[in-house]
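Removed: one protein chain of the complex. Kept in place: all other protein chains.
Here is chain A:
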Amino acid sequence: MRFRAEIRNVSTLTKFTASLASIGHIAWVRLDDKDVRFTVIPEQGTQVWSVISPNTIFQDWTIQSAAPNNTINLEVPLAPLQRALRSAQNAVAANIRLTKKDNIPLLSLTITTMAMHSSQQPTSSLSDRDNHFSGNGRAPSTNGANDTSSAFREASVDFFGPKADREIVITQDIPIRVLAPATVEGLHEPRCREPDVHIVLPNLNQLKGISERYTKLGMTTSNPRTPRNNSGIAKGAKLELSANMHGCLRLSLKTDAMGISSLWTGLENPELDSTQLAEGEDGLANHPSTRMKELGDASGQGEEGWATVRIEGRDWGRVLSVGRLGGRVIACFCDEHALILYVFLPEEDEREGGGGESVLTYYINSYSV
């Protein structure tokens, strides 16, 4: 099997990898003709399933395998991938390929960077040196001096070592495992009933900041309600997140010492596309969210019309770190059951954008009361 690609946007890939690494240590990466999928399923907590249009992160890529659609399944450790990408931060070029060294399968990242800034004009320090060597007391602004000084500059370059335009090539190897089709056959995206409420989340950074304060509040007090695991260690504050079909989102926390809640209003509830639903138009009429629209209102006061989930504070904070990628986030609430976030990555390059949208899907379970 072969896979080789040039990385188009190191910064996006870096942020994307960082978001995945917040969720778990290992990603299942599935590459085929059409798209690139990264899935992280940690032992506990939120899962993320993402589909990236290859053009978002790669260009000039080739893929080939014996499997249908040239599918390749890999297990990639995320921390080494993050470290490798850090070397590529200021790269001129970076490409990645599947390879083997000493019989160990690897993803090999080849990074080309420039050592220092290249400049067309001789720097003043160089010309000072030139004057010293050539012995002429004239300033290097005259043509005569320039000819001499440029000849000397070349000489000094050889003498002192390369000063301008020096390429450095770095190779970072990430050990991976190739997964057999049998291994991945059993992995399925979690299925959930049709959500009761879907809403576009407000600025994720703001939501993350406030959620973190709530998580801290839930842990500060010697809160007998703080859930404890079997060993009696506090597991983390459970935040209550609710939304309605009138643009309201509410985050709440209740401890013995206080009850607090924050309310956002004026958010967008996206329209469902009836063509995407199983039963088409009828499906739309009977959809839970259509029924939820009849309850509650845009002020967010009153107890009707809310779909609620209870989420663990720190887990939620890790999910929200995906805000670093920008993009629209639609949250789908299955009342008392689960929360699904769809993060649509912003399309950077319009001309290449045709054909694929990149989406990260987070599946978050709700804790019962």
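The working rule: contacts are C-beta pairs under 8 Å (C-beta built on N, C-alpha and C of every residue); 3 or more make two chains touch, one makes a residue touch a chain; residues count from 1.
We adopt the following convention: contacts and distances are computed from a predicted model.
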item: Missing subunit (named according to UniProt) among the choices "Calcineurin B homologous protein 3", "BHLH domain-containing protein", "GPI-anchor transamidase" or "DNA repair exonuclease rad1"; value: "DNA repair exonuclease rad1"
item: Residue among A:Ala79, A:Leu187, A:Ile260 or A:Ala298 that touches the chain left out of view; value: A:Ile260
item: Which residue of A:Pro181, A:Gly209 or A:Pro270 touches the chain not shown here; value: A:Gly209
item: Residues of chain A (touch criterion as defined above) contacting the omitted chain; value: 202, 206, 209-210, 213, 216-217, 220-221, 255-266
